[in-house]
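Missing here is one protein chain; the remaining ones are kept as they sit in the complex.
Going in written order, the chains are labelled A and B, and every chain counts its residues from 1.
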Amino acid sequence: MKSFIEAPSAPEIARLLAMAREIKKNPEAFQHAGRGKSLVLLFFNPSLRTRLSTEKAGLNLGMQVMSMNADQGWKLEFSDGAVMDGDKAEHVREAAAVISQYASVIGIRSFPSLSDREADYREEVLEAFARHATVPVLSLESATRHPLQSLADLLTITEYQPRLRPRVVLSWAPHPRALPQAVPNSFVEWMRRADVDLVVTHPEGYELAPGFVGDTPVVYNQREAFEGADFIYAKNWSAYREYGAILSRDPAWTITTEKMAWTNAAKLLHCLPVRRNIVVADGVLDGPDSLVIPQAGNRTWAAQAVLHDLLQP
Amino acid sequence: MKSFIEAPSAPEIARLLAMAREIKKNPEAFQHAGRGKSLVLLFFNPSLRTRLSTEKAGLNLGMQVMSMNADQGWKLEFSDGAVMDGDKAEHVREAAAVISQYASVIGIRSFPSLSDREADYREEVLEAFARHATVPVLSLESATRHPLQSLADLLTITEYQPRLRPRVVLSWAPHPRALPQAVPNSFVEWMRRADVDLVVTHPEGYELAPGFVGDTPVVYNQREAFEGADFIYAKNWSAYREYGAILSRDPAWTITTEKMAWTNAAKLLHCLPVRRNIVVADGVLDGPDSLVIPQAGNRTWAAQAVLHDLLQP
Partner (left out) sequence: MKSFIEAPSAPEIARLLAMAREIKKNPEAFQHAGRGKSLVLLFFNPSLRTRLSTEKAGLNLGMQVMSMNADQGWKLEFSDGAVMDGDKAEHVREAAAVISQYASVIGIRSFPSLSDREADYREEVLEAFARHATVPVLSLESATRHPLQSLADLLTITEYQPRLRPRVVLSWAPHPRALPQAVPNSFVEWMRRADVDLVVTHPEGYELAPGFVGDTPVVYNQREAFEGADFIYAKNWSAYREYGAILSRDPAWTITTEKMAWTNAAKLLHCLPVRRNIVVADGVLDGPDSLVIPQAGNRTWAAQAVLHDLLQP
């Protein structure tokens, strides 16, 4: 049994990409794969795009789809050996094993605390489900990764890339609230396995976790990073080192049409939702180089390719 | 791309009615129309009848149906040019365009504030979705209209009318809370396009918006209005002029068996839920002339006829 929690190997990514493209051309061509199979989606945190696109992906495959909001009331125990006399009514051991009785694949969304870095990066919720489930587990965004987003991102890049090895720039941008590092972590994790020239740019202090960023070039000067870029991936995240902190709200980092002019006619990517005129200016989002809507549309084909893969015996 | 937000023209209403009747006879006869299509229902306010009947209508048509409660947590920005540094995480421009990537039709329920008349009657939420969506938008009851209800109302009237041009009386009735004008507005809007003799009766001060009521006869004497009626449509609404106000809770306006005796053996209609013995007395609701249950049942066929229409290329 395999799960889909982090970035697969480069050849597996290539295979998923090819499958996503084929599915996009003919979304209902693989209904035999899901017939009689069930997809249970558990949301410990709210979701719009991930929920709709993954539900649709499951239905396109002919699966039974059952979604549950687990964000209130259902408190799970994760510690082995716990004496459960508190407010937690169920242990993840039972929860994961039981849902496996009703599901062929279990999708789980679980955000980080942003207060306890070690706990967040241990991926307690997702890893516990993966350990105790007897069917594949699919990350719908976990504390530190969002791989379905990254596959959709990569699919979008391959559809619009103007040259063989495009220059892809992940740019931090300001935001009023402290956001997880899941999307940038996964984006970097996937891009490093893809045939792109990746650069990350952010203010000092916003360095991503070393295990994700590896030897990716990091440039603190946004203008320098943007020069020659074919894609700008805009995204806010909170600090990793000073964990969960907002170190800057500097509007000088907002993605504007002026800054897009520094690039090689770059296309804009963002995972959405996006704070307009804080993260990205209206002019860019409403202009011809924004790909954010087709990028969101690609979430369906990414999810469907991964589900198809998880359903293979 | 068309949407279903207000009353269509009289010939279009006639066509929808004919389709609803055909579908009612054979609910699953049009599954080819919805095969491979998706219906996403967004509820900014709670719903029972509308939700179940519209979900069922979509499933009867062979559609994928995905419902989302958007009543908590998901705060949308509607103002163009907004600098989104507050509590609103997503702009309706992205929300509507993104959901259009996953939906063939988007259904939206959004109630009025009842505090800002101009804003309510601008239909900010529904109109913004219709403007920014790239697929048809279906009103599941908006600030000022409830067209799916009105089509079901009209279908019910045509099924039970005792003569060619029946006398239909919309009667205000008391209620402990301030309710929207959406149902009476739409009812009047539709009946004026139908072959019925419409009269509205309510206490002074409860006049509906002029744009809806037009030259419909308004009678402040409930008994006078009821005389010769073939259908009594009971409904509370709050004031339009003194916007959202409760001007009366006078039990003399409750619909009772005594009052039904003034009519031409009239049938009772109400959109439900109904406060028993406040809006309508038990004796009427439990008597042989109440149509409220078959009227609610007709919601399915109304929704299915409209969905079928919206799915046509």
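In the analysis below, a residue touches a chain if its C-beta (ideal position, glycine included) is under 8 Å from a C-beta of that chain, and two chains touch if they have at least 3 such contacts.
Computed from a predicted structure; not experimentally measured.
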Response to the item:
From B:A33, B:A119, B:L247 or B:I278, the answer for touching the chain not displayed is B:I278
Worksheet, complete the sentence: Across A:H91, A:H175 or A:H308, the one contacting the chain not displayed is A:H91
Item to complete: Could you please point out the chain B residues that touch the chain left off the display?
Response: 27-28, 46, 48-49, 51-53, 55-56, 59-60, 176, 272-278, 282, 285-286, 292-294, 296-297, 299-300
Discussion item. What does the interface between chain A and the hidden chain look like in terms of residue numbers?
Written reply: 36, 38, 40, 64, 66, 68, 73-74, 77, 80-86, 89-91, 93-95, 97-99, 101-103
